[in-house]
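To keep things clear, I will list the structure first and then write my remarks on it.
Here the complex is missing one protein chain, while the rest keep their positions.
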Amino acid sequence: MSSLAHESTKPEGVFEQFETLDQQQDTYMIGMWAFLVTEVMFFGVLFLAYAVYRWKYQSIFYEVHNELDLLKGGINTVILLTSSLTMALAVRFAQLNDKRGQLRMLGATLCGAFGFLVVKSLEYSAKFQHHHFPGPDFRWEDPTVPASVAQLFFSLYFAATGLHGVHVIIGILVISSLAILVARDHPLVKGDYIPTEMIGLYWHFVDLVWIFLFPLFYLIPK
Amino acid sequence: MWNFPIAPPQASNFASEFDALFGLLTFLTIFFTAVVGLVVLFFVTKFRRGRTANRSAPVNDHLKLELVWTIIPTLLGLAVFVWGAKLYIQMRTPPKDAYEVFVIGKQWMWHVQHPNGVRENNELHVPIGVPVRLTMISQDVIHGFYIPAFRIQYHVVPGRYTTQWFTPSKEGKYPLFCTILCGTQHSEMGGYVYALPQPKFSAWLANGGNRFQKPALTLGDQGKQLFDKLACTNCHGTQDTLRGPSLAGLYGKTRRFTDGSSVVVDESYLRESIINPYNRITQGYEKTMPVYLYKKQVSEENIRQLIEHIKSLGQPAAPTVAQQLESMAVRPAASSANR
Amino acid sequence: MAYSTPHEPASFHAEHVTPVATLLKAYAALITLMVITIATALAPHYVASEFFNSQIGSVFNNLVAMTIAVVKALIVLLIFMGLRNGSKTVRLYAVMGFVWFLLMFIVFADYGTRQWEPVRGWEPIAPGSMPRQRGSSEPDIERTPAPPPLSTIPGP
Partner (left out) sequence: MNATAQTHAHEPNYLEAGHSVRSWLLTKDHKRIAILYLISTAIFFFVGGLAAGAIRLELTSPKGMMLSSDTYNKMFTAHGVIMIFFFLLVAVPAVLGNFLIPLMIGARDLAFPRLNLLSWYMYMAGGLFAVLALLLGGVDTGWTFYTPYSSMYSNSQVTLTIVGAFIAGFSSIFTAVNFIATIHKMRAPGMTWFRMPLYCWSHYATSVIIILGTPVIAITLLLVVIERAFKVGIFSPELGGDPILFQHLFWFYSHPAVYIMVLPAMGVISEVIACFSRKRIFGYQFVAFSSVAIAALGFLVWGHHMFISSQSMYQGVVFSFISYLVAVPSAVKIFNWSATMYKGSVWLASPMIYALGFIGLFVLGGLTGLYLAGLATDVHLTGTYFVVAHFHYVMVGGSILAFMAGIHFWWPKMFGRMYNENLAKYNAIVVFIGFNLTFLPQFILGYLGMPRRYHYYYFAPEFQFYHILSTAGSTVLGFGFIVPVFYLLHSLKYGAIAGPNPWGAKGLEWEIASPPPVHNFHTIPIVRQEAYAYDAVAEEQVLDEERERTKVKN
């Protein structure tokens, strides 16, 4: 039995359960992707429920969706796509060991995330004002559109965008803590781009969900 | 306590075939369990640790053997699948002229209505030798309508009609259960099914069922009254008008909608258009129909009455219950069972 | 010191730094596609609806919107998320996630075929084929003197 790797020969930044940095990085990437698979299925249910009811109430969903604010939705799409770009650039700077660029890009991404939330909250508050939030307070004026189905549409809308919003908030938390670690040269992130890459993957996934949510909720064809 | 049967009574057209299939599966189960059990016991005793046995040249892989025990179970499984599917399709395909009984499930009772208006609660009287079709709907949560002696069971779902059918074959009193957990008194949501010979059944029906009250009106006639009371006739006349399409002869026809889709008019569609008229708008019409509030203005029972009435519109007079029974009795019971 | 097992060469690493130009191109493509989706959705009553009936038009427009969304998703996955350079395992997982997501749509086999069940209620009687009298509330059978008391019905 030959000894392959003693503790002493381990390079810096390798956790004790791993042998090499390569192995550690690969492991983290696989773990992250496995987690993203979970996220796909997580949102998948909402998309499926949406598809079933859209199929069942095609014309009613068309009429109800006119209540959504296309302009705000569009702005949010642009914001998210842009923040995704800055996140990709942040990963690039991390790979190139450019701390300054990385911090700047992370900051830009954070701005995008906050911007998204601001627009979203404006949108939500309008819905609350019009009593379009599902629940006992729900009101639907148009008597030719069944209120229950309108409420169903808004339940799906709030469930999907709300869950997406929760992901954005989690994104803000992890991106800002990453930025703090990077700024402080914490050993976890110094010289190791994998944490940035993992958080980047998460953020791109958030973007990915919105890419589907936007046309499905805001752009229903008649 | 010491009275324990090992099989439920066979009291419907499905029972004997079901039991045959059940018997086959039981045979296969016992056979394979015995084979595996005996083989394992044999190996355990023969190759028990410390016992002399020929252990040379052990086999660790054997492709042919693997294929054999992959393919044989697959084929056996498929054979059972085909038989089960055949019987299932038969169970899901009621004969066209079955005697129709309407069932409402609610927490925690079964409400049954016969076409001539006779009602019963937690009991069901059915004629022997006549195919009976149950049209079921729930008023609240999901229930399951289950008669073990008939080997039939189907869920009773709110918001949608479900059906099942059977031809009772043996006189008797059999338990009836709810099989989907529906709340506190779930286990008490049951009763008995009485399979009666036809003359007895006709007499029972004619005398107003258990309450010995002759019902004033059939389901369809009750529907007609309601149809007038809710002022449906104002818009739905014998001819299509600007305000509303005629409902005469509607049942079974294809209906086109404003969004381009279409549907063959069935009970579920009629039900939907009574309580949610704006879900789908018939081509050429506007959203002008008033909304009748479910459970407040129209109960589940009312909807059924209206549907029965709408079904009869534009049709030659529906046969009376007695005529229906009579015409079915002429046919040999077997032919109705195997359509 | 190759630690990785023989079946999976460690492959994606810092050497795969995506050039800025690629990222910008991807971004431009994403924005363009977004504009196209909104434009098709806002086009007066949909191009296709003009030519076909509204249902086909709606299907067509859905298809366009979803195709564009899928293309956008692919751009994000391949370029931003770096699947292009990902290891086999990572790609396998990415594909698996979306395939299983699609598997859930098997439920439409249920919703789509519910209408096909063979007999849904009485089939309409062809007019004139069965001349019968409109039923009264009185079933015209012989009046039996007394209904069978329930207790006489035999048990199982």
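Should a chain be cited, it is by its letter among A, B and C, assigned in written order, with residues numbered from 1 in that chain.
To be clear about the criterion, contacts are C-beta pairs under 8 Å (C-beta built on N, C-alpha and C of every residue); 3 or more make two chains touch, one makes a residue touch a chain.
If you're wondering where the values come from, they're calculated on a predicted model, not measured in any experiment.
Under the touch definition stated at the start, the shown chains contacted by the missing one in the entire complex are A, B, C. Interface note: of B:Ile180, B:Leu219, B:Leu247 or B:Ile307, the residue touching the hidden chain in the full complex is B:Ile180. Screening B:Ser16, B:Thr29 or B:Asn121 against the full complex identifies B:Thr29 as the residue touching the chain left out. With the whole complex as reference, residues 1-8, 14, 17-18, 21-22, 25, 28-29, 32-33, 36-37, 39-40, 43-44, 47-50, 52-62, 65-66, 69-70, 73-74, 77-78, 80-81, 83-89, 91-92, 107, 140-142, 144, 146, 148-149, 151-155, 157-160, 162, 175-188, 190-192, 276, 294 of subunit B touch the missing chain.
On the side of subunit C, the interface with the absent chain consists of residues 3-8, 89, 96-97, 100, 103-104, 106-107, 109-114, 116-117, using the contact rule stated above.
Mapped onto subunit A, contacts with the missing chain fall at residues 1-6, 16-19, 23, 26-28, 30-31, 34-35, 37-39, 41-46, 48-49, 52-53, 56-57, 134-136, 138, 146, 148-149, 151-152, 155-156, 159, 163.
In this text, only the chains that are shown with their structure count from here on.
The chain with its Cα centroid farthest from the Cα centroid of subunit C is B. The interface with the greater number of C-beta contacts, when A-C is set against A-B, is A-C. Distance between chain centres (mean CA atoms), subunit B to subunit C: 28 Å. Averaged C-alpha coordinates give centres for subunit A and subunit C that are 23 Å from one another.
Rounded to whole angstrom units, the spacing between the C-alpha centres of subunit A and subunit B is 46.
Each of residues 54, 58 in subunit C touches at least two other chains.
The set of subunit A residues that touch two or more partner chains comprises 58, 222.
Residue ranges of subunit A in contact with subunit B, taken from their complex: 57-60, 143-146, 149, 222.
Only residues 9, 92-97, 100, 116-117, 135, 149, 163, 171-174, 194, 196, 200, 202-208, 210, 212, 214-218, 220-221, 249, 251-253, 258-261, 263-264, 266-268, 311, 314-323 of subunit B touch subunit C when the two sit together in their complex.
Residue ranges on subunit C touching subunit A, taken from their complex, read 1, 3-4, 10, 12-14, 17-18, 20, 23-24, 26-27, 30-31, 34, 37-38, 41, 45-46, 49, 54, 57-58, 61-62, 65-66, 68-69, 72-73, 76-77, 79-82, 86-87, 89-90, 93-94, 96-98, 100-101, 104-105, 107-108, 111.
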